[in-house]
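Here it is, the structure in full.
Missing here is one protein chain; the remaining ones are kept as they sit in the complex.
Chain IDs A, B and C follow the sequence of writing; residue 1 opens each chain.
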């Protein structure tokens, strides 16, 4: 069973909110503060929430913080390149070991998401404040727990459109419809190593998306879903010289030939 | 339809064959020479085969060579770290654009495979010359075309065992049984961008695996399967300011806020 | 390699075209005639096309016809229940053995599709002649070969909307956008036994969908893709009393206990 309480770290680039009054009006204390409050409301005593931002030392994602994190959420947009490769590698390592990762909206272009996907993760977009409707295509999934309809709407959104250059997701949870004519795979799960990854499209700095009740619910559900399980991870390579079962065809092997794995 | 003839480049690290008499006995002109001959026999006029090796300038994988390659096969073992990151990025870019990639045996730990997978790609192994049996679990797939049985055997092999730290494959084609007690997902397909990737386990420098008729057939089938199609790839990000369909909810957006994608 | 020429059977319910002038205007000789002509144009000498309809004996799908069919396409709407269960079982058996099956539009509710899926296969719909845009989400797939854009449009269509009650497709090729606000998984592949199944949404009796060049191209591509391979199918259950490898732990088993598999 996942550890209780779940230890959640909310990572936010936290630049737009400080630089633009229009964004600050929506997220006066940063996107991370709104997400933290929403998760506290939804998860209550089941979770301990902390936040981390780009400008902190090591972006707030030290070895210690990550070692104590069960699920990490990621929001970035303008400064993906300023995230240190060393920190990206550290996050990847923790995901492979079992830490859950939620990648939100413009986080699709983050180093960590692209590294875990192996593709470019780019897409089409348009800032026209158009209507979005997220349709559920995996109705029994824990990530849609408690949603009451077949879809939910966001009135004013930035459009993201296909082709979204990701590997085929393990599970496709939501498909978005946009008023201007596009569709998008808006909720996608991926397993990497022992870890679970959820990409969730909604969210933008100039629209109050993270104040939306359905969006908050999905993110809270996804945090629960992404929590690590108690089973071991066996990601390291390992030589097993003694076989589990007897080998009748065994013959001499020149061990000097083999190395480098 | 794929271009005719298919342009295939066989990449080989080509170190073991030059350094060890035991390997040279099996592959006197290198693993790449045996693979090239096999593909020529199987594909005939349908393919143009060339080879490239680590010690050539840019490892033989220049912009020009890759631009003229429809399918690339990859074998490496002892010197993964000597492959230049720039060349790895170039190969990844071509895969996303549609070039097929076959990763063979110890290529699981190559930079290019790990980069495309987003995971560590490690596994368990044992050099005990034990029996392997590859069972077909996707019987209608073009990659198993022409195999006559439910499985095929390799008498003396290096064992690879689970856990194999890859994303769940899009299609699982073969599962291996090993005499000493392990199993392995031995034939796995993945799509990345517009490109198709096939990981195929068999092959080792000290066993004559690439002389095996079934192994050769699978590799030839996989080359055909991985050939690029004639459809476009849309991997770049792109702003689409004019919508395809009218947007009734459109309102003013402060364009100055958005950048960095 | 698939047999050449491919033997394609186009099955059509063929009721609407005979009963309604509006449908007859679009498909004077039936939907099957338009599909047959399109496949002849696209596949030329690579295929032999025949047709079969509901009112023929055994719906035109005798043992002999099916034994000589490599790929079957299915269009039905008003009379799914009139298709004999015996014929449905026969088609299922052939799919498992390797015959390709293309299920078109309202064929989603056919007995054969529901039988192969194991679910209800229902969906939402609306007849408002609205615009549909099919977005490609699997750009390297042979089924999208030769399409020139990121999407293609159909001006007047019947809407099909999610939730579409199917198992998660093995590959999702197209997602449709509809003007009225819905999305739909419009191109889906499934493997069943040795056979390949493609569900393709477009098509309606009162819109000239099957005269559309892109729709015809996709169907032709899908026929090639669904063609059976030359490998065997091992779908029957079978006792294997003699093991392939020696069993050291073997002990006496009371054979009288076991039956019924």
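Just so we're on the same page, a residue touches a chain if its C-beta (ideal position, glycine included) is under 8 Å from a C-beta of that chain, and two chains touch if they have at least 3 such contacts.
As the structure is a computational prediction, the values presented were derived from the model and not from experiment.
Peer 1: Using the touch definition from the header, name the shown chains in contact with the chain that isn't displayed.
Peer 2: Computed over the complete complex, the missing chain touches A, B, C.
Peer 1: Using the definition of touch stated at the top, determine which of C:12, C:106 or C:176 touches the missing chain.
Peer 2: Considering the complete complex, C:106 is the one touching the chain left out.
Peer 1: In the full complex, which bits of subunit C touch the chain not displayed? Write them out.
Peer 2: 16, 20, 22-23, 77-80, 92, 96, 106, 109, 115-120, 122-131, 155-156, 159, 161, 163, 165, 167-168, 170, 179-182, 190-193, 205-206, 234-241, 243-255, 257-261
Peer 1: Against the chain that's been left off, what residues of subunit B make contact? List them.
Peer 2: The list for subunit B reads 133, 135-139, 150-151, 161-164, 168, 171-172, 175-178, 181-183, 185, 246, 248.
Peer 1: Mind pulling the subunit A residues that touch the left-out chain?
Peer 2: Listed in rising order, the touching residues are 1, 98, 131, 133, 136, 138-142, 144-150, 170-171, 179, 191, 193-196, 228-234, 244-245.
The criterion applied here is as follows: only the chains that are shown with their structure count from here on.
Peer 1: Calculate how many whole Å lie between the centre of subunit A and the centre of subunit B, each centre taken as the average of the chain's C-alpha atoms.
Peer 2: About 28 Å separates the centre of subunit A from that of subunit B.
Peer 1: What whole-number Å value describes the gap between the mean CA coordinates of subunit B and subunit C?
Peer 2: Spacing between the chain centres: roughly 31 Å.
Peer 1: For subunit A and subunit C, let me know how many angstrom lie between their CA-based centres, rounded off.
Peer 2: 36
Peer 1: Among the residues of subunit C, pick out those that touch two or more other chains and give their numbers.
Peer 2: Correct list: 133, 136, 138-139, 150, 171.
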